[in-house]
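Can you read through this structure? Questions will come right after.
Not every chain is included here, but those present sit where they belong.
To keep things simple, chains are lettered A and B as they appear, and every chain counts its residues starting from 1.
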C-alpha cells in the first residue's frame, strides 16, 4: 500500500493531485466523468468580490503545445458563490480551495473575510498573478511591494491555510516566494500563465480580443519546472507545482523538482478524467520505484 | 444523457464533396438520448498542431444501431487529420455536449436554413422533426454548384431548396433572397452556417416576427463549461456556447 497523502503545512490532502483554478469550474462540471472526491483537492474558478463579465470574445487561441486565454475572471461574485455554489461543493469529500482575486487590496480582503464564515473551505489560493486583470497596468504579483501588501492584508483576516499563487512573469520568482513566506503564507503555488500573444497573419488581427493573454499547457512546462525547483530551494513552506502537467510522468517531474503537491490545469480540457488518472499513475510510479510514501519523491532530484 | 469519454470506431469515411467528409462512428450506444444540435469533442491524435479537441456537430445518429455521423469540412490541421481517418481507426470523443434545438409543436411549419457545412446539425434535426409528423422545408445555401453537398438524404426528410451565390445551381443569391421565403411563411426557423449568413437570417426572422434558433460555432477549449472561453454576449450577459448553447434563440442574442 502506497501512502499518497501529503500534509501541506497542516492542510492534509489524500493525494498530491489538485485541480487548477479556472480549469475545473466548480467541480460539478466533472461529475459525469470522474468521482471528484477522489482528488486531493479542487481549486475553484477565480472569485472576486463583485460579479465580473470577463473579457470580450475571442478569449482563446491555440498555440504550439499550449493555449492562450483571456477569460478575465468571469464569475458571479462571492455573494452568489456563498448562496448557490458553496452548498454544492461542500458535498465533495476533498479539500475545496477557493481562488481569491481582486482589483485592489480591499477586494481581496472582502472576499477572504466572507470565506472565513464557510466551514468547509480550509484553504484559499491567493491569486496575485492573473495576467488578464491589471492594477495600474501591472499585475499585483509582479511588484514586490504590492505583493507583500496584499498578502499581509489577507493574512490578517484569514487564519486557515493561505496558498499564494505566484506569477512567472517576473525576473526572479524566488523573491516573491520569499515575500509570501515572510508574510506568513502557508504554501505557494506556481506557475500561473505566461503572458503571451497570438496574431492571425491573414487578417492581421490579434487572436484574442484583449491582444495578450495567458499561456498554459505543455509549452510552459520547462519554465514551470525550473521555477518550482528554484522556489523549493529558496523557501521552507511547501510548494505546489503546476504548468503543463498532462500525465503522471509530468506530475512526478514536478514532485522530483521540489513540489509537495501538483495542480492539473489545461489537461482537464482535453481529458476530463486526467486528474484521477494522474493519481493512479503516481501510485504506479511509487510501486515501480518501491516507494511507500509519495512524499519520498518530493525534492528527490539527484544532482 | 450522461456525458462521457469514449473510444469509438470509424465504420466508414467518404468524401461527399471536395474537402467535405462524412464519418460514421460506431458508438455502441443504442437508443441513447442524443439530441439534435448537440456536438462531440474529438481528440486529434498524432497531429502536432492540434493540442485541443475539435468540436463537430452530431450530423446524424441512428438510435437503433448506435451509429453517430459527423460531417467534417477540412479547415485546418485537425479536420485534415480527421478527414484521413480510415475504417477501423479509433477516435476518442467526449459527448454528447451542449443543449439542443427546441422541437416544433404539432402542425407547425418549419424551415431549416443551412449555409455550407452549417448544414451539419440540420439533417438529424430534420429527421427528428419528420418523425414527429412534420415535413420540414430545407433551404441550403452554397457558394457554387461545386460546393453543394449531397442532398439525397435531406430529400427523404423534407422539401429541399437550394441557392448558390453564382446561380450555378438552384436559385442565385443568398438564402435570404430565396423565393421560398416570399411564397411561404413559417412558424419556426432553425439556422446554422457562417455568422454573416445567420445574422441575415436572424434579421429576416426579426422582421417577419418569426421564432428562430441558431447554432453558434464559437472557439472552444473544453466544450463542457469549465474554461469560459466560448462565450457569447446575450441579454443575460456572457453565456457559454458549449453548455448554454450552441443553440440560441435569436431574441436572446445581442445581434
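The definition used in the following text is that a residue touches a chain if its C-beta (ideal position, glycine included) is under 8 Å from a C-beta of that chain, and two chains touch if they have at least 3 such contacts.
On a predicted model such as this, the values are computed, not experimentally measured, just so you know.
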| item | value |
| --- | --- |
| Chain-type multiplicities in the full complex (formula in displayed labels) | A x2, B x2 |
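By definition in this document, only the chains that are shown with their structure count from here on.
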| item | value |
| --- | --- |
| Length of the line joining the C-alpha centres of subunit A and subunit B, rounded to whole Å | 36 |
| Subunit A residues touching subunit B - in the complex, by the definition given at the top | 22-25, 29-30, 32-33, 45, 53-54, 56-67, 69, 71, 74, 217-218, 266, 268-273 |
| Subunit B - residues contacting subunit A, complex | 2-5, 43, 48-53, 94, 218-233, 237-238 |
